[in-house]
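Just one protein chain is left out here, and the rest sit where they should.
Chains here go by letter, A, B and C, matching the order in which they are written, and residues are numbered from 1 within each.
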Amino acid sequence: MVRGRSLAGELIGNINFTDYFWLLLTGSVPSAAQRRVLDATLVAIAEHGLVPSVQASRMTLAAAPEAFQGAVAAGLLGCGSVVLGSSEAAGRFFNEIARMQAAGEGVEQAATAVVKDYRAQRRAIPGYGHPLHKEADPRAHRLFEVAKEAGCAGRHIEICGVVEKLLPELVGKALRVNVSGAIPAVLLDAGYPLVALKGVPLLARTAGLIAHLLEETQRPIGFVMSHAAESAIGYDGTVPPGFEASHD
Amino acid sequence: MVRGRSLAGELIGNINFTDYFWLLLTGSVPSAAQRRVLDATLVAIAEHGLVPSVQASRMTLAAAPEAFQGAVAAGLLGCGSVVLGSSEAAGRFFNEIARMQAAGEGVEQAATAVVKDYRAQRRAIPGYGHPLHKEADPRAHRLFEVAKEAGCAGRHIEICGVVEKLLPELVGKALRVNVSGAIPAVLLDAGYPLVALKGVPLLARTAGLIAHLLEETQRPIGFVMSHAAESAIGYDGTVPPGFEASHD
Amino acid sequence: MVRGRSLAGELIGNINFTDYFWLLLTGSVPSAAQRRVLDATLVAIAEHGLVPSVQASRMTLAAAPEAFQGAVAAGLLGCGSVVLGSSEAAGRFFNEIARMQAAGEGVEQAATAVVKDYRAQRRAIPGYGHPLHKEADPRAHRLFEVAKEAGCAGRHIEICGVVEKLLPELVGKALRVNVSGAIPAVLLDAGYPLVALKGVPLLARTAGLIAHLLEETQRPIGFVMSHAAESAIGYDGTVPPGFEASHD
Partner (left out) sequence: MVRGRSLAGELIGNINFTDYFWLLLTGSVPSAAQRRVLDATLVAIAEHGLVPSVQASRMTLAAAPEAFQGAVAAGLLGCGSVVLGSSEAAGRFFNEIARMQAAGEGVEQAATAVVKDYRAQRRAIPGYGHPLHKEADPRAHRLFEVAKEAGCAGRHIEICGVVEKLLPELVGKALRVNVSGAIPAVLLDAGYPLVALKGVPLLARTAGLIAHLLEETQRPIGFVMSHAAESAIGYDGTVPPGFEASHD
């Protein structure tokens, strides 16, 4: 019995995994539009190459191959505030603006007020900018497209665009919305619960980590990466007189 | 670029999460039958109530609410050999029988030989029996039905049934196939890779854990469970003369 | 070569583990007083019975006995802000008061200002009070005694006592200093670095977790606790008409 439904009688074989995830979180089966948007966001961030949490996960499997689950766990532990947490943070940011709007404020006024408030508290604007690129993130662009195709683009996507337009003036830099900004915008417009936003990157990355670890068991690179990483850092502590470095 | 395809151009919005997981693991998009079987197995084990790993995960969130990812990781760390590992172990067991069959042995002879070999090594037969129940597991039954409906029931499901029939004679007990036996049987028949079997319970349970943790943030029971668990265990170590227990 | 010293030539056999921990953190070997205070704090919190993180750790080992390190990790993941983090939080609280004092404020004025500031931000005063007990924590009392015996009781212990005296008036409740308040007070007086405070409960609890897990391998209670915990919680979701609970 799960969420009022019989697991063997009603769910297995009749519902796909994405729908079941939505059901577990909310108690209802999603509409076709909701399913499509959730799938798109999960696909958008499941895999992103050899990011730090994937490296940590692969090194952990190389060192402790008896515990595949431990390597997955190690990878998830790096899905924190700096990397994947910005999805949830951006959702809260858009939600603040949406609430001011719902209380009667114009969208530009509301966005300006919330951005200024974040800056006053020296908080970064979550969901915008990228350490390396200045152009638009193609994944973000595609997610907005999918939401429109699915017929559920709404207020949060609008807010997301308004903020992007205002940022050059408000913070002095042209920061483009990134994938961590687009994900909460499309999910909130689809009716996905704000409090459950952090579940999306975590579930998605678990899929990506499992695929990386499967590859690690077949084509190991954990220790190779570790060696390269170690070589990039020099010891600069004190040494006793006459000491010469060995490489143990 | 993921597995030779453009993420934003080809995948986001055009492929669902289950297909993408199969793609990440194998390099190809699954057929409709493969997708249906993988979905069915993920749904079958994502959620199973307050099992130990869910309790560990909820207690962890109660104690460290700042790190949702840490609570998910703590739950996954309990997805080891005793609990969810039996899916993979049962897959390897069926595979050994299938390989003997492929080499020309009859299915009953092959099954008998492998079961006897496990018993000689004092290994449990993975995928059969349940700590509490003697009747058939309705989830296992349903998974076999789904495989037949999808048109991909084959050799591993047959092996699974043959072993169930032989067990009373070979081990002296009527053990019914359980969900951890049915999952690898239907997945291997669908062409899912043996080496990736452990990924299915891990991904499925991550979805279940996220839903439990979301509930924990809204209706906390972590410390209630912990108190009940503690009360079930009495201290029976030595005490100094005159000592009386306090309850700090 | 560790912190400028030869590991095999100078450290192994010549320095104990507590000194080595201090050396790794600070670059210097502690004085006899510093060593005694650090030892006392590590001993004070290493073990505290079947607390939630210990339960999570034991349940994890029961479910995944192949990965002892995974069970230790699961236990540490529960050493977060609610449970062990209050030691570090209390250290930062005392430090704020000490800095105002260093800037010329009287200790009572400084303590009053910082407590009022915490209350204005609706933050709890860390290091005081206990969910069950109103009397003094004997571990806290003993830690102060040890600091005095070692000759390094100073400003932070004084602040700690002043706050305890002021609390009834400032927050309307007589909250006694607890072990998480005493630990940073004695460590900071001994010259232990503020930024390293969180390391003390983590190292101490690792020792406690290892001992619990060793016992779990010999006298397992993980599943017993889990069963008691599960029984304490009733399902209160919806069910379809005619449903009767089974106990799978």
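Quick note on the criterion: a contact is a pair of C-beta atoms (placed from the backbone, for glycine too) under 8 Å apart; a residue touches a chain by one contact, two chains touch by 3 or more.
Quick caveat: nothing in here was measured; it's all calculated off a predicted structure.
**Student:** Touching the absent chain in the whole complex: find that residue among A:56, A:97 or A:159.
**Tutor:** A:56
**Student:** Which one touches the absent chain: C:28, C:109, C:217 or C:231?
**Tutor:** Considering all chains, including the one not shown, the answer is C:217.
**Student:** Taking the full complex into account, what residues of chain C touch the chain not shown?
**Tutor:** Contact residues on chain C toward the absent chain are 2, 7-9, 11-13, 15-18, 20-21, 24-25, 35-36, 38-40, 42-44, 46-47, 67-70, 72-74, 76-80, 84, 138-139, 141-143, 145-146, 149, 195-196, 198-199, 202-204, 206-208, 210-211, 214, 217-218.
**Student:** Residues on chain A that touch the omitted chain in the whole complex?
**Tutor:** 49-53, 55-57, 59-60, 62-67, 70-71, 73-74, 77-83, 85, 130, 132-133, 137, 221-233, 235, 247-248
**Student:** Residue-wise, where is chain B in contact with the chain that is not depicted?
**Tutor:** Residues 1, 3-6, 64, 66-67, 69-70, 73, 235, 237-240, 243, 245 of chain B touch the chain that is not shown.
As a working rule, only the chains that are shown with their structure count from here on.
**Student:** Using just the Cα atoms, superpose chain A onto chain C and tell me the rotation angle to the nearest 5°.
**Tutor:** Rotation angle between the two copies comes out at 180 degrees.
**Student:** From the centre of chain A, which other chain's Cα mean sits the farthest off?
**Tutor:** Computed centres place C farthest from chain A.
**Student:** Provide the C-alpha centroid distance between chain B and chain C, rounded to the nearest whole angstrom.
**Tutor:** 36
**Student:** Take the average of all CA coordinates in chain A, do the same for chain B, and state the distance between these two points in whole angstrom.
**Tutor:** So the centroids are 26 Å from each other.
**Student:** Name the residues of chain A that each touch 2 or more other chains.
**Tutor:** Those would be 67, 69-70, 73.
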